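Notes to accompany the following structure.
For this depiction, one protein chain was excluded, whereas all remaining protein chains were kept in their positions.
Now for chain A:
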Amino acid sequence: MANVAIRDVRKSFGAVSIIKGVDVDIQDGEFVILVGPSGCGKSTLLRMIAGLEDITGGDIRIGSRIVNDVPPKDRDIAMVFQSYALYPHMTVAENMAFSLKLKGVSQAEQKKRVGDAAASLGLTPLLDRYPRQLSGGQRQRVAMGRAIVRDPQVFLFDEPLSNLDAKLRVQMRAEIKELHQRLKTTTIYVTHDQIEAMTMADKIVVMHDGIVEQIGAPLDLYDRPANRFVAGFIGSPAMNFLDGRLEEGGLVLPSGTVLPLDLRPSVPAGTKITLGIRPEHLQIAPAGTPGSIPATVSVIEPTGADTTLIVKAEGGNLTVVLRERCTLKAGEAVALRPVPQQAHLFDEQGKRIAFV
């Protein structure tokens, strides 16, 4: 096991800069998730940690060693790919033993380590099968088994669950987390799915356009997003944003509606700001309530546990999540009251505004 340090790492393909200076510190045994939209550079960063891509600038350290020029096989890492990348012509056992065989580990030792890993993943009855004879979830488990037998310092996962159906994904999510708790190996995991990031990570690194937007614990990112991008990316359904101007009474929307704020923002009155409010922090009030946004219910999506409303208001659609059952009908007029304590404020550049 080892810590991983990424220092001002850059990557460009020709003139195109993909990663523009990234710093991340990963502690020994930590489960870190790199998350961001497609094309943000998260997979490239992971491949650079693995040694599959050259580093244009900066340093990557695994343990005490700078590994910039160390080939993948000497980095003491194991990687699980999105497509699993199982060798189609080898059985499950051969797939798992391949790295040990290359290392010159004795037959008996190979057999023991593959057996142990297979037992821990419930793969023992499948050891003689070929990948094509396995289901998606089983292949996923074999790919993990192949990583485990190497007993590496760092596990790398590149969107390992994207090829699975929704139900299996939830199940494998729990298995991977349980595996990490058992092995306590440093893990770096790439996904574009913020639910995966929220549920599994010790620490989330949100990336966008080749830079790190914010690093923190899942609930930190949820409760105190550093900027508008993180606020909009983390959380599902996504946060609502309302543009307006800061005045003495609170936030003034273009229509003149005043939304009261609980605390004093650290910027002067008259500043253009954006209010961010999560769907569950918008309360439904009777139409015409002062300090609320007039709106019309447009779509009602009951999921059983809660109900998602999409309402039309000034500035576009807003999303509301109600924990209790909803008696509203589409087309009904309502008023929305943001819970003032839960409001997030962002300046024109999208940076979070602190409260005094």
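Everything that follows uses one rule, which is that contacts are C-beta pairs under 8 Å (C-beta built on N, C-alpha and C of every residue); 3 or more make two chains touch, one makes a residue touch a chain; residues count from 1.
Definition applied: contacts and distances are computed from a predicted model.
Colleague: Name the absent chain as its UniProt record does, using one of the following: "Carbohydrate ABC transporter permease", "Multicomponent Na+:H+ antiporter subunit C", "Carrier domain-containing protein" or "Acetolactate synthase".
Modeller: This omitted chain is identified in its UniProt record as "Carbohydrate ABC transporter permease".
Colleague: Decide which residue listed in A:Asn3, A:Asn68 or A:Ser99 touches the omitted chain of the complex.
Modeller: Here the residue in touch with the unshown chain is A:Ser99.
Colleague: Which one, A:Ala5, A:Leu45, A:Ile77 or A:Ile293, makes contact with the chain that was left out?
Modeller: Candidates A:Ala5, A:Leu45, A:Ile77 or A:Ile293; residue touching the omitted chain: A:Ile77.
Colleague: Just checking the interface: what residues of chain A touch the absent partner chain?
Modeller: These residues touch the chain not displayed: 47, 50-52, 71-73, 77-79, 81-83, 85-89, 98-99, 102-103, 146, 150.
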